[in-house]
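With one protein chain withheld, the remaining protein chains of the complex are depicted in position.
As written, the chains take the letters A and B, and residue 1 is the first residue of each chain.
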Amino acid sequence: MTVPASWYLVLAAILFGIGAFGVLTRRSALIMFMCIELMLNAVNLTFVTFARTMSDIGGQTTVFFIMVVAAAEVTVGLGIVVAVFRRRASTSVDELSELQG
Amino acid sequence: MSHLAPLILVLPLLGFLLVVLNGRSLSNRTVGLIATSVVGLSFVTTVVTFVLLLHDRTREVTVNLFTWISVDTLHVPAAILVDPLSITMSLFVTGISALIHLYSTAYMQGEKDFRKFFLYLNLFVFSMLTLVLANNLVLTFVGWEGVGVCSYWLVSFYFDREAAASAGKKAFIYNRVGDVGLLLAMFLLFVHTHTLTYLGIFSSTSLLSPTIATLVVLALLLAATGKSAQIPLFNWLPDAMEGPTPVSALIHAATMVTAGVYLLVRMSPVLALSSSGRMTIAVIGGLTAFVAATIATAQKDIKKVLAFSTVSQIGYMVLAVGVGAYGAAIFLMVSHAFFKALLFLGSGSVIHSLGGEQDMRKMGGLAKWLPLTFPTFLVGWLSISGVPPFSGFWAKGDVLTNVFAHNKPLWALGVLTAVLTAYYMSRLFVLTFRGSERFREVTHQHDPHESPLAMTAPLLILAALSVFGGLLDLPWAHGFSLTRFLSPTFGVVAATGAQSTMLQTGLALVDVVAALIGLFAAFTIWRHTVESSTFERPFFEHVWRWDDAYDAVLARPLERLAHVSNDVVENRIIDGAVEGLGGSVQRSGEGIRKLQAGFVRQYALAMVLGLTVIVVYLVGRVR
Partner (left out) sequence: MFATAYAIPDVLVFAGAALLIITGALGVIVMKNPVHSALSLILALLGVAVAFLAQNADFLAAVEIIVYAGAIVVLFLFVIMFLGVDKSNHPYVEPLVGQRWLAALGVLVTMSGIITLMASSHWVSGVLSSSTGGVALATGAGNVTQLGDSVFTTYLLSFEATSGLLIIAVVGAVLLARRERPADSDVDVDVDIDVDIDGTGRVGGGEVSEGEWWVVNERTSEEVES
C-alpha cells in the first residue's frame, strides 16, 4: 500500500511553515522571493496530493496554472528588485520604509 | 378667447425675457420701449378678452395650459380662469401698469440700473397677472410669491442705501408671515375638499364644517394682512416707500397691495360659510383704516402720508369684504387704483421737480410752477377725500352704505376715518401746493420745472379716470354697473344696496359733510403753519409705537435667544462635541500611526498572527 495522503500534507505544511518563517525573518528581497517560491511549492504539493486522493485531474491542472503565475511573478518581482537596487544599492526591504505613518 | 387669455400673461413675460437675454446689447430707450409696449399690448389683449367675455353667456372661461402637478389626489393644472372678477383686476392692473411704465421711462432716466428696473417691473406685472388669472390656489401662490419677491427687489432698488436695503428686508419678512396664512389655508382646504382649483373648492364648500371654514377664513385673513398691509402686519408698507416712486405707485398703492383683498374676494364662497370670520375681517379692516388715517395726519414725508393713506383705504376695502360687500370692495379697489396711482405719480412729479426732496416742510406754493401736476393732483386729492362727483366719493359711499346696513359702530368708525382722510390729504395738498415757497434752499434758488410729457401724460389719463371712475357703479344705474357685472362671481352673497333711496341719500350727505369738515379743518390749521406739535402727535408720527412694540415683544427676546444659542448651544455644546470628536479621532490616529512603521515584514507578521487567531478559533470550534 502506498504512503497515505496525510503524510504528504504534513510535509507540505512543514514546507509552507519554513517558507513563511523565511519571509518574516529574512531581510533580503531576493531570499524573501525564494521563500515565497517555497510556500507556493508547498501549496502545489497539497494540490497534487488531493488530486491523487480524489482521483481528479483538476488538482494537477491547478498546479500547472500556479507554476505559470509563479513564473510571471518572479519575472516582475525580480524586475522590481533590480529597479530598486539601482536606486538604493541595497536589496534590504527594511530600508523601504518611506510609507510609514 | 381661449387663444387670447394666455397672451395677457405671456406678453409681460416675453418683455422680461427679451430684456434679460439681450439687456446689455439694448439701449435704455429700447428697453423702455419694449417694457412699456409689452404691457400696453397686454392691456389691449385684456380689453379684447373683456369684450369677448361680455358676449359669453356663462361669464366663466377656463383656459387649460398644461398639467403642472399630478400626484395621487393632488392635481394642479396651470390654467387660467377668466371671469368678471379676474378680468376686472386684469384690466386695471395692465392699464395702470402700462401708464406707470410710460411714466417710469422718463422718471428713471439717467438711473444706473435703468434696465434692471424695467426687468423687475415686467416680471412684477407677469407675477401679478398670474396671481389674478390663476384658476387655482397653488398658481395664485406662485404669483403671490412672485409679486413679493419683485416688491423686495424694487423696494431695495437703491440697495446701496442702508434704509432701502433694510426696508426691502422688512417688506419681505412681513410678507412671509402672511404667506404662512395662505399656505395654511391651502392645506386646510386640500385636506377637506381634495382640490385646490377655485371652482372645485366652491362646488364642494359643503364639505367644510363651520369650524374649518372659520379657520380657513382666518388663515386667508392673515395672508391678506401680510400682502395688503393690514393690522397687525401693516407697517412694512410705509418703509417700502424707499423704492422709486413709480414702484410705490404701481406696487405699493395700485396693484400688489390689493392682492390680499382680491384673495378674500376670490374666496367669497368660503367666506360666506363663516360669519365670525367675516366679522373679524370687518373689524380688522375698520381698525386699520382708522389707525392708518391717524398716523397719516402726523407724517412729514409726502410719500409716507400717501403710504398710510393707502393702508387706510385698503382697510376700507377689507371692511367692505367683511360685511359681504364684495362689489363695493372691488369698486373702491379700482377707483383707489386710479386716484392713488395718480397721487403717487403726482408726488413723484413734485419730488422730481425738486430734485428728490420728499419733506413737505420744504415744499409749498408749487401750484404755479407745476401747471400740469397741480390740477391733476387736485383731482386726486378731491377724489380720495370723498368730494362728489369724483370717483372716491362714489366708491367710499358704496362701502359705507353697505357697512351701515350691517354694523353701525364700524360705520361710525368709517365716517370718522373719512373725516381724517379728508383732513390729512388736505394737509398734504396745502403744504405742497399752497402757502409760502419753502423750496428755494432745496433747489438752490432755481425755479422748479414741470416734468416731461411721458410723466404728465399718465397723470392726465389717471386724472380723467379719477373723475369719471364713479360712472362704473352709480347707485341708481340699472343698465351696466360694476356690481352687476361682478355678480356672477359672487353669486347670491352680493345682496347689496337694499336700503331705501332716502336712507342712501342721507348717508351720502353724511359722507359729504365728513369730507368737508376734514377739508376745512386742514385749511384752517395748515394754511399758515408748517409744523404743529398739537396736530402732529408724536404717538401718531411714530406709527402708534408699533415697531417698538414688535421690537420689545418679538425682536428682543428672539435676539436674546439667539445670543444664548450662540454662546451656550453653539460654542459650548455643538463646538465642544464636534471639536471633541475631531480631537479624539486625531489623538487615536496619532497612536495608531505608530503601528504603521513602514516595515513590510511587520505587516506580513500581522497577517500571519491574524491567520493564527483564525486557525486557533477553528481548532477550538472543531473540538
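The rule is simple: a residue touches a chain if its C-beta (ideal position, glycine included) is under 8 Å from a C-beta of that chain, and two chains touch if they have at least 3 such contacts.
All of these numbers come straight from a predicted model, not from anything done at the bench.
Of the candidate positions B:S27, B:N64, B:S584 or B:T612, contact with the hidden chain is made by B:T612. Chain B residues in contact with the hidden partner, per the touch definition given at the top, are 599, 601-602, 605, 608-609, 611-612, 615-616, 618-619, 622-623. Residues of chain A that touch the chain left out of the display are 1-4, 6-11, 13-22, 24-28, 30-31, 33-35, 37-38, 41, 44-45, 48-52, 54-58, 60-61, 63-65, 67-76, 78-83, 85-86, 90-92, 94.
In the analysis below, only the chains that are shown with their structure count from here on.
Averaged C-alpha coordinates put the centre of chain A at 84 Å from the centre of chain B. Within the complex formed with chain A, the residues of chain B that make contact are 592-601, 604-605, 608. Listing the residues of chain A that touch chain B in their complex gives 20, 23-25, 27, 93-94, 96-101.
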